[in-house]
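Here's the structure, in structure tokens; my notes come after.
Removed from the display is one protein chain of the complex; every other protein chain stays in position.
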Amino acid sequence: MTMKMTLHELEHALVSVPDWTIKNGKLHRQFSFGNFVDAFGFMTRIALVAERMDHHPEWRNVYRMVTIDLITHDADGITYKDIELAIAIDSLV
Amino acid sequence: MTMKMTLHELEHALVSVPDWTIKNGKLHRQFSFGNFVDAFGFMTRIALVAERMDHHPEWRNVYRMVTIDLITHDADGITYKDIELAIAIDSLV
Amino acid sequence: MTMKMTLHELEHALVSVPDWTIKNGKLHRQFSFGNFVDAFGFMTRIALVAERMDHHPEWRNVYRMVTIDLITHDADGITYKDIELAIAIDSLV
Partner (left out) sequence: MTMKMTLHELEHALVSVPDWTIKNGKLHRQFSFGNFVDAFGFMTRIALVAERMDHHPEWRNVYRMVTIDLITHDADGITYKDIELAIAIDSLV
């Protein structure tokens, strides 16, 4: 089972995803696009990557904004799976 | 310009979308699916319908749950556009 | 490496996917929907499943029609991966 990261591990891991912050105990990033088409195209690519990794985001979309929060529910906290998904999402931008 | 509905108009319109409620001043409904694939397939169909109507949802997805809030930002409230989109979304279920 | 199925294996496997035929050496099925929105929603769900299986269809869409051909290029023929993907696609209908 995937374990919740310690604060020390998390601080170290955040170096790999400098555009993400911790918000309400979740790995958080907001993206803004030119329009809905581009925002939803981005979401579709994330959906494919997430399904492949079998680890899915909590996310919210309002027109051209996409807000993503990553947490591993089974571990009740942020795990390496969230860091991996964040890295994968960043590579899609 | 689309006008915010009066309370009386809204009560009347809600008859057409009985599964929706008013929450935080927005037209609200939550959907649950068997898995992420079905949830995101549903979202894609809504995205297509919304783009065609040029009226987009505020929505949130967590794995197999899709939560939708409809409001017309230009009118600072719920308009007939939101009712129309709610009806269109219901027809996709 | 996944091996191309023998004719005997293939005949046996086709029992599991009775709506599919062999056409030009590929596992073939055509789907028809009410409109483009439903056709593309179906395609999105297949895309998610295919990405997860790391095995992708050859497919064509014209408005409300979706035509799918399955083959395993590495094996230069139909393999169990194609049968599995066909079964997964059938489960989405």
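Residue numbering begins at 1 within each chain, and the chains themselves are lettered A, B and C in the order written.
In this section, contacts are C-beta pairs under 8 Å (C-beta built on N, C-alpha and C of every residue); 3 or more make two chains touch, one makes a residue touch a chain.
If you're wondering where the values come from, they're calculated on a predicted model, not measured in any experiment.
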Contact set of the excluded chain (shown chains only): A, B, C
Given C:A13, C:L27 or C:A47, the one touching the chain that is not displayed: C:A47
Listed residues B:E9, B:E51 or B:E84, member touching the removed chain: B:E51
Given C:M5, C:V37 or C:I89, the one touching the chain that is not displayed: C:V37
Absent-chain interface as seen on subunit B, which is shown: 44, 47-49, 51-52, 54
Subunit A residues touching the omitted chain (full complex): 36-38, 40-42, 44-45, 48-49, 92
Interface with the undisplayed chain - residues on subunit C: 36-37, 40, 43-44, 47, 50-51, 56-63
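In this text, only the chains that are shown with their structure count from here on.
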Subunit A and subunit C: spacing of chain centres that average the CA atoms, whole Å: 31
Gap in Å, rounded to a whole number, between the CA centres of subunit B and subunit A: 25
Multi-partner residues of subunit A (at least 2 other chains): 44, 47, 51
